[in-house]
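Heads up, one of the protein chains got dropped from this complex, but the rest are sitting where they should.
Just so it is clear, A and B label the chains in written order, and each chain counts residues from 1 on its own.
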Amino acid sequence: MSMPIATTQPVERETYLNAKYGVWSWLLTTDHKRIALLYLISITFFFFIGGFFALLIRLELLTPAGDLVQADTYNKLFTMHGMVMIFFFLIPSIPAVLGNFLVPLMIGAKDLAFPRINLLSWYLYIIAGLMMLHCMLTGGVDTGWTFYAPLSTNFTNTKIVEAGLAIFISGFSSILTGLNFVVTIHRMRAPGLTWSRLPLFIWAHYATSIIQLLGTPVVAVTIVLVAAERALHLGIFDPKLGGDPVLFQHLFWFYSHPAVYIMILPSMGVISEVIACFSRKRIFGYHFVAFSSIAIAVFGFLVWAHHMFVAGISVYAALVFSFLSYAVAVPSAIKVFNWTATLYKGSIHYDAPMLYAFGFLGLFSVGGLTGLFLAALGINVHVTDTYFVVAHFHYIMVGGALMGYLGGLHFWWPKISGRLYPEGWARLAALVVFIGFNLTFFPQFLLGYMGMPRRYYDYSHMPEFQILNVLSTAGATVLGVGYLLPMVYFLWSMRYGKPAPDNPWNAAGLEWKTASPPPTFNFDEEPVVTWEAYNYEELDAPPRTQEVPVGR
Amino acid sequence: MYFGIWAALLVGTFVTYKAAFIELGPFNAAVALGIATIKATLVALFFMHVWHASEKLTKLVVIAAVFFLLLLLGLTMSDYATRPWS
Partner (left out) sequence: MADSTLVGLQHGEEHHPELLHHFAEPQQQRDAASLGMWVFLATEVMFFGGLFCAYLVYRRWYFGDFGAASKSIDATLGATNTAVLICSSLTVVLAVWAAQTARRMLLVVMLGITMILGLAFLGIKAIEYKDKFEEHHVPGASFSFENVPIPGHPGQFANPRHAQIFFSLYFVMTGLHALHMIIGLGIFSWLFTMAWKGRFTPEWHTPVEIGGLYWHFVDIVWIYLFPLLYLIDRHP
């Protein structure tokens, strides 16, 4: 391929965007890139719905008294915030948008293994999303996103079955995406692309897919049991009929803990790509980072009862799970060390994606370390169900996963849209997000440690907590602005942004060896890979002179 | 060869059925599940062609599925089995 020359005139070449026009060419597409964009629009929509609920929550918490909404309504707000953000934003986000778009490109394939199943995944997601929307508009659910029995099975009169069905269907969307990725990565790599030459983004998505495949079915069948119990009073989770509510928690968390790794692993994959590119270096300890992804996927299945330390499980089981929870932190730490080592003596460029990566490194580390606080049984008893937990998981989910998503969107935006986003605004937005995030969630660590319980709409018996809550709400407003900015300038760039060359970052990876945006079938010729991953030395080497060294 | 496996499966079913009526105490469950596992293994290895699978990957997928199932059952039981000790 010729060296990319920055051009100001868009060449009217066929790309996946202009290959066919018309609504049906999008709604019936099997092109993984178009499906990725369909997901991008849908999950952005649900992100703002979830964000709207967050806004109402934070508004309520501005004052100690429960004066904005009633208790029942507040219960519905935090429940819907959680369900929408987790099942309809975070879990699909990177895999369904960036993964769908990039996995075939990064491995030199023309599409995923099962393009029609990919489209089906999106439709299942939409059906589930519409069902969830309908559920929310007609009363919603008030049990918390964790819908514990027997509240969810016996006592609540909100729309559990409908919400459960929506989550069930979205689960199948997730399973099918994972299935597609696993088969694609095994079967459709370009010649020469061995496992050790794969981008770490691919390793991360492979590990994520394993979790999606093996974990989601368990929560799916649990939802079936909850629905059956609700309809027929079977007694499976009802203590009055001989059932055990803790069994629900075991089955629920068996999926929901690995689910958090579904949410963070793809983001870690993005970070690997971004850090390598903007340090102009191969990721330090490539194999450690690759295998740590698999280790996180496997170990993630061993720790679920750390959500149940105070639920009534046996102390001996709690000990085992606490120990295992410390173990699961190790592979994540290995990644952080290796990313940091990559930065050392790298040639750092502070473009927007890299700013998000820096944000990720700091915030994920805080979130991860506070997880260790929670894994300690003694501390857990005091901070469980307080804002400490809320802050912990938001540091990882928002400070980690969402930063990775935004960083990835920026990094690959030229490839996806064929346009460059405005760099100045992007750096500003990254800064606003970082400041807003910390202002929102750091006070919550303090609140939790001091004893403010989560899921309470009224804290008037602890009015001293107001100042920190006010800070948190102020931060949330700033954070909201930070999220709106990219929406605006990405849309702006689609019309007015500078056309992007094939490889604006001079990055390593097969996706950069094809046009921006790519043609429908990705590559003009099937690539044959003869180089190692992250070959930044070659990419940055000065152009060869005419002389050919003797002996080659 | 398929007929041989088929016959073994039917014999296994018959033995399981008959053995259930004999008083073996806790071994009833072990016998029944043991025979069931043998039958399942035969179906997987020979009817589903895992034995002659050209790739290790097929076997790995089967082993992984069984492993994670046992993880679910085993670690959950680690709670229930040790609750009386608390």
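Worth pointing out:
Convention: a residue touches a chain if its C-beta (ideal position, glycine included) is under 8 Å from a C-beta of that chain, and two chains touch if they have at least 3 such contacts.
For clarity, every value in this text was computed on a predicted model and none was experimentally measured.
Of the listed positions A:P150, A:G243 or A:G367, the one in contact with the omitted chain in the full complex is A:G243. Screening A:I35, A:L251, A:A290 or A:V389 against the full complex identifies A:L251 as the residue touching the chain left out.
Here the missing chain is touched by one residue of A:D111, A:E162 or A:E511, and it is A:D111.
If you put the missing chain back, the residues of chain A touching it would be 109-115, 175, 179, 182-184, 186-188, 213-218, 220-222, 224-225, 228, 232-236, 241-244, 247, 250-251, 254, 519-521, 524-526.
By the touch definition given at the top, chain B reaches the unshown chain through residues 2-3, 6, 9-10, 13-14, 16-17, 20-23, 28-29, 32-33, 35-36, 39-40, 43-44, 47-48, 55, 57-58, 61-62, 64-66, 68-69, 72-73, 76-77, 80-81.
The criterion applied here is as follows: only the chains that are shown with their structure count from here on.
Remark: chain B residues 57, 64-65, 68, 71-72, 75-76, 78-80, 82-83, 85-86 touch chain A in the complex. By the touch rule above, chain A contacts chain B in their complex via residues 186, 210, 214, 218, 246-247, 250, 254, 301-302, 304-305, 313-317, 320-321.
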